[in-house]
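For this depiction, one protein chain was excluded, whereas all remaining protein chains were kept in their positions.
Letters are used for the chains, namely A and B, taken in the order the chains are written, and counting of residues starts over at 1 for each.
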Amino acid sequence: MSTLLQVEALGRTFGGIKAVSNLSFSVTKGQILGLIGPNGAGKTTVVNLVSGAMTPSSGRILFAGEDVTRLPPHKRARKGLVRTFQSTAVYSNQTVRENAYRGAFLKLYPGFVAALVRTPTARRMEGEAAELVQQLLEWLDLEDVADITAGSLPYGFQKTLGIVIALAAEPQLILLDEPVAGLSAEETDHVRDTVLRVRERGVSVVVIDHNMRFISGLCDSVVVIAHGQELAQGKPQEVLRNQAVIEAYLGTGYAAAHAH
Amino acid sequence: MFTSAILAQVILNGVCLSAIYVLVALGFTLLFGIMKIVNFAHGAFAMLGGYALYYLYAEFRLPYPAAILLASVGVAACALVLEPLVFRWFYQKMFQSMIGLLGLNMAIVFTGVIVFDVYERSIPPVFSGVVRLGPLIAPTDRLLIVGIAAAVLAAFWAFMTRTRYGLAMRAAAQDVETAETQGIDTRVIYLLALFISIFMAALAGGIYAQTYALSPFMGDRPLMVAFIVVILGGMGSIPGAALGGILFGFAESFLSTFYGSAVSSFVSFGVVIALLIVRPWGLLGTPE
Partner (left out) sequence: MTASIMRKMDIPVPKVALSSATGEGRGGWRLSALLVLAVFLVGWPLLLPNPFFLTVGTLIALNAIGAASLHLIIRTGHISLAHAAFVGVGAYACVLSVMTLGLPYWVGLLMGAGASGSLALIIGPIVLRLTGKYFVLVTFLLGEIIRMVFVEWVPVTGGSNGIFGIPTAHPIVSTPHGQYYFVLAIAALCIGLCACILSSQIGRAMDAMREAEQVAECAGVPVIRLKVTIFVLACGLAGVQGGLLAHFLRYIDPTAFGWVESLNLVVMNVIGGMFHLAGPLIGTVFLVAFPEFLRGYVELQRVIFGISIIVVMAALPGGMVEIGARTRDIIAGARGRKR
């Protein structure tokens, strides 16, 4: 069981406010980790730090043994670390297929000059990427809508498309940023199934959300944060019974009333 | 070189320039903040204000206060006439407005060339005397201009902070959609904003024409400065436009008097560039 992602004492301060402090967790190959916390807990900041959209004020991030703390997002993608987005997650004016192609940039792009001149290598890469896109679309049953404009699809579709874009980069680990926000119960279950299938492909997943039920029904391990700090870590069942976690989510009154 | 007399001149000059720039910048930022249009015809309306003042004051010999007021109101009324024809097509469409209003600028300026001819004119001064205030020898004319500009700006400030419509406009300048949901009638606000904005531009044009000279192409420079000042202050920010206008006016007065206009431009532009690289949302704007 090798460690794929290691976050050590991660911290980020915004002009005096500690959005995240002293956060540590790790993800092993093939694991699904949940990062959960109430709104304002700092989850978005954590995603941005791990994906490279922001640099931490303190701490380290190790991916596949390498220190990626100061690496920009496109270089982390090269190493196999990608993410989805909560809003503006897809290219709304493009077809589903084109969206997938754009996600497959790493597989498609042989370098500036080679792409311009369309060397044999470039052409080969285009062929391989076409295969990958086709395979992905079939695997996630999006063949029928492949030529539909992404923006005209229902919201649930677009969320799945976001995951397709991430998968097209052939990653080792995907950060899912609030993948079920705004979805119905049925759509949420479908996302859950998709994530499990993603794991079957050998891709690790970190799911960030505030929906306790969704996270505990999906993840092997859960990290709960509030006010930028870790409240608890461990298996979903253990964490759910944790006093501090209950307080953070449901208030001290509920916690006191249900304490046992 | 830095005698008190010259310094006093520089300050007075700075006040004049600032007045012109603030008037133009406020109108420009109002149009951007509320309707999201980049009014590249703003300078053209200033130019019209200059010519209107010329005709009303120098040709028809109306008393000065009436002339300048009527001139500005007249030009603003023209803008209202143009509203359904031109402006209305570009509300909330930034790029289209830039180009479309550039077309309007071209149309107005060259109509001006046809009607007024290319040669520069000047507007005769209202008062020919000077006033002594300590070390300062100020042409009475200049003081009059500053006084009028100050009065208009004070009225603007009062309108924006004390009246219902003023507050509605400030709300719309921040966020037009939210303002709409609060029940503010955007049609009225847009027309009001356009009127006030062009009124101030025309007034600035009149002042500019009195201070410098009048020609159909005179609007280019105020437009350029408005553009810079508004982005310097933060697009859509009313206090930002005022602050930017004052800073720019004084900087230009000071630098061009002591170091020449080339250095003045170099330095001001360089400073604005540096500021934007470090703080792109301007002095008083909000980071997105």
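Simple rule for what comes next: a residue touches a chain if its C-beta (ideal position, glycine included) is under 8 Å from a C-beta of that chain, and two chains touch if they have at least 3 such contacts.
Every value quoted in this text rests on a predicted model; they were computed, and no experiment measured them.
Novice: Of B:Ala8, B:Ala77 or B:Ala107, which residue touches the hidden chain?
Specialist: Considering all chains, including the one not shown, the answer is B:Ala107.
Novice: In the whole complex, not just what's shown, which of A:Ala19, A:Val68, A:Ala169 or A:Val203 touches the removed chain?
Specialist: Only one listed residue reaches the unshown chain, and that is A:Ala169.
Novice: Which chain A residues would touch the chain omitted from the figure, given the whole complex?
Specialist: Touching the chain left out of view, chain A contributes residues 51, 53, 72-78, 82-83, 85, 88-95, 97-98, 101-106, 108-110, 112, 115-116, 118, 122, 126, 140-145, 147-149, 152-154, 156-157, 159-160, 165-166, 168-169, 186-187, 190-191.
Novice: In the full complex, which bits of chain B touch the chain not displayed? Write them out.
Specialist: Residues in contact with the chain left out: 86, 89-90, 93-96, 98-111, 113-114, 220, 224, 227-228, 231, 235, 262, 265-266, 269-270, 272-273, 276-277, 280-281.
The rule is short, and it goes like this: only the chains that are shown with their structure count from here on.
Novice: Take the average of all CA coordinates in chain A, do the same for chain B, and state the distance between these two points in whole angstrom.
Specialist: 50
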